[in-house]
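Presented below is the structure to which this report refers.
Heads up, one of the protein chains got dropped from this complex, but the rest are sitting where they should.
By letter and in written order, the chains are A and B; residue numbering begins at 1 in each of them.
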Amino acid sequence: MFDQSKVVGLPISRIDGPLKVTGQARYAAEHFEPGMLFGHVVLATIASGRLIAVDVRGAERVPGVIKIYTHENRPKTAYRDSKWKDAVALPGHPFRPLENDRVLFDGQPVAFVVAETPESARDAAALVHMHYTAELTHTDIVAEQHNSYEPPVARMKQFLPPPPRGDAEQAFAGASYKISADYILSGEHHNPMELFAATVRFEGDGAFTIYDKTQGSQNSRDYVCGVFDLDPDKVIVRNDFVGGAFGQALRPKHHLFFAVMASLDLSRSIKVEMSRREMFYLTWRPSCIQTVSLAADTEGNLEAVLHHAVHATSRHEDYQENVANWSGLAYKCDNVKISYEIVKLDLATPGDMRAPGAATGVNALETAMDELAYEIGIDPLDLRIRNFVHRDQNLDKAITSKALHACYREGAARFGWSERSPAPRSMQEGNDLVGWGMASGIWEAMMSKGEAKVRLSADGKVTVSAAASDIGTGTYTILGQIAAEVFDCAIEAVTVDIGKSDLPKTGVEGGSWTAATTGSAVQTAARAVIKSLLTHAQSMEPSPLADVTDEQVEIAEGRLVLESNHQIGIAIADIMAASGLISIEEHAKVGPDMLAMKKYVSYSHSAVFVEVKVDEQLGIVRVTRVVSAIAGGRILNPKTARSQILGGVVMGIGMALHEESAIDHRTGRIMNHNLAEYHIPAHADIHDVDVIFVEEDDDKASPIGVKGLGEIGIVGVAAAVSNAIFHATGKRIRRLPITIDKILESETAE
Amino acid sequence: MEIALERPGSLTCPLALTINGNPYTLDVYPWTTLLDLLRSNLELTGTKKGCDHGQCGACTVMIDGQRMNACLKLAITLDGTAVTTVEGLGTPDDLHPMQKAFVEHDAFQCGYCTPGQICSAVALLQEGHARSREDIRELMSGNLCRCGAYSNITDAIEEVLAKQATDPSHREAAE
Partner (left out) sequence: MKPFSYSRAETVADAVAALVANPHAQVLAGGTNLVDLMKYEVIHPEAIIDINPLPMKTIEELPDGGLRIGALASNSAVAYDARVQAQFPLLASAILAGASPQLRNAASTGGNLLQKTRCCYFYDPSTPCNKRAPGSGCAAIGGLTRMHAILGASEKCIAVHPSDMCVALVALDATVEVEGPDGARDIAVCDFHRLPGDAPERDNTLARGELITGVRLERNHFAQHHSYLKVRDRLSYAFGVVSVAATIEIAGTQIADMRVALGGVAHKPWRDQLAEADFAGAPAEEATFQRVADRLLVKAKGQGDNDFKIPLVRKAIVRALRQAASGTPQSQTNKKIQ
């Protein structure tokens, strides 16, 4: 497929670009209805306890206030938990806004104000006074780790640690070289630029159109239908444009609940937009403590890998992500022991954030690998190459493709790794210590079940539709490219219709599986259109294509032709005219090849090389160069693909140096709930990033050879930065983010 | 002293300003920000709300040619000014050179910070203080991008800056 592609594989500019750069792309809060109401949420100011009194008198006096909802007067909703479980729900009790008087986390929504204007709603919300009895809070994972437990119900079975193999403890004890260390990650928040919002159009008779900030329009639809007992055929959720999400918009959030609740109750259209602060009380990347122990022989062959991870979850749900299993499959090792537990804290339920689990766990492993390389006295890249593995030893399966050697080779060459002076503190430029560090990344290349429809019109125009979401990933563009390729037309002739729940069934946009899944569905549907077109062509008298199969034909320049001889064929318009058609539409369903998946598992891989300059006296780190070499299967669009990796690298730099949700553990409250004090990288922090896509053919990862790129870009980046800082300064800082204070207060290693 | 609360019983104040070349005569609450005026009252949603506190730059517009955070400007204080938003720069069929450069360099992903980045970049070139990529990075730092398109944004701005330096007619178009 796409061997001589004309559209797929080209750096085509985003087809939604002109709408985005002119402000014409409308996001969830940017839709209007006459007479629309506005809602604003009141947030708890304690992290644990009970509401004992609610005083809404001041708020009710604000002009324009329509109604104030609390747990005492909220409308009836579904009783059973199963009705509240969305497609990404977790083991445990789903959070239900205004369920009762319990406060389970700081910033929990405890009241909802509806008013005629957004300002009235906002200002009245500030006048709702809650009286609480606060209880002692526990939010510090370091202090609470002794209460960790193995999740009694697994979120997904592949998140469970693999059974131990060999005898890791014994091998570790007897090894020539070994390191063992604890790695701590502070909690992070996604902070997509767009504020969470929902605009609900009340259409009467149980019908609603809802513009929601979500990574899955059908997930939002099914959630509100379950919670409010609505008819799924009458509810349309749209997410035509999504202003970033990074996992935070996988599960429906309270704004959607409140908007639909109030719309139903008041029979009015309503808009609810969160504040930036409110977004610090949603899904977050959980704080995590890991212990990684590695041992090797004198040549650097890994003899033991032990990885124990404990991350945070909430009181009411057991969030789980695959933190530690990567350590059992990234490198060849026959003595492996992996363990994984979670611990309840008085915080909102964590959730998936870009490369959930891997960003955290591979970071620890890759820092530990660097430590081991120094312990043995070999080059960190050589250590990785030496322990290269072709099989997934956790699952004992073959890997569909692994061009990681090429990542190492091409990345190292582009970076100039061979020029590196190995000793820490050996490279200097004025007041700056210079450090070069590297790390590997890995992410599971997943394909899920998905559907798509493709329609070809007699005039050659193509429409592709699926309930997929483009959260900045380039989905519009790559789906258009795939269709344009099959129909040999310009991408301008393709209309891509996504972001609507009444389109063909598609899972949430996450895990880097959209390109593989929806892309394959579009390609399959497009091929089905050709097959149907051929049937119509063969009913023509006479038909030059009478005796051929659909595998022998293709579309070229507006004609259905023999692949082997383009002279033989019929114009699309003529075929449709002969059958009295104006268009042909086909629907396709795809899913992973279950048979192949019994033998194979698929991963994307990366090697990332980082240069830092550290002003050690002042604790300032500048990341001055990054080379990220990616083995991610087929690249549908190098321009948008590169951007995906850039984004991962930038977020990885943030993880390494900046990002931390600062909790006052006395009260369990997040205190830097804004973009001035929760630092994400700014322009000045990001120099040029060099992205390399190495050649990687893979006919098993997905029908179109795609592995997905949304996650792999971030995996390993924080470790590469931290390893570079070690190389620069001799300081091994194992708690992220590596801020000024940590550089100043860390000791230089012997 | 001019007292704006002229009409007893009314909380709103009269406001006259120009937005993207169009004159507007409005009545606004004094606590309505320029950002809310644009996004809610006038349905000009090209200007984005990312933090509402001057911490992200998504709401960057030009007020009398100067880039500012619309979220921190009370609309009522802008009587008599001329505001330019992203909608005033170009349309999908007739892109401003900066908008075109952003598309070509893939200087955005989700697109939400983009109008603010573009308004900021257009103003940056008018200010005339940026000469190098380093300058661009520093002087664009008031616009956060969580998708991490920073280096592509710098590429886009650098291209327009270079064209402007070599071709004065491009300069006019860019402004």
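As a convention for this text, a residue touches a chain if its C-beta (ideal position, glycine included) is under 8 Å from a C-beta of that chain, and two chains touch if they have at least 3 such contacts.
Since the model is a prediction, treat every value here as computed from it, not as a measurement.
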{"item": "Full-complex contact with the absent chain, from A:Asp432, A:Glu451 or A:Asp470", "value": "A:Asp432"}
{"item": "Omitted-chain contact residue, chosen from B:Asp27, B:Glu104 or B:Asp135", "value": "B:Asp135"}
{"item": "Touch with the omitted chain, as defined above, among A:His40, A:Lys613, A:Arg634 or A:Lys731", "value": "A:Lys613"}
{"item": "Missing-partner contacts on chain B, residue numbers", "value": "1-5, 11, 13, 29-31, 33, 52-54, 57, 60, 66-69, 71-74, 76-77, 120, 123-124, 127, 129, 132, 134-135, 137-139, 141-144"}
{"item": "Residues belonging to chain A that touch the chain removed from view", "value": "45, 119, 122-123, 126, 430-432, 613, 615, 617-620, 622, 657-658, 662, 664, 666-667, 669, 671-672, 676-677, 679, 681-685, 739-741, 744-745"}
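Definition applied: only the chains that are shown with their structure count from here on.
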{"item": "Touching residues (chain side chain A, partner chain B) in the complex", "value": "13-14, 16-27, 29-30, 32, 63, 117-119, 123, 190-195, 241-246, 273, 275-276, 471-474, 639-640, 642-644, 646-651, 674-676, 680-684, 686-689"}
{"item": "Complex contacts: residues of chain B adjacent to chain A", "value": "11, 29, 31-32, 36, 39-40, 43-53, 55-56, 58, 85-87, 89-93, 95, 99, 102-104, 106, 108-115, 118, 136-138, 140-141, 143-154"}
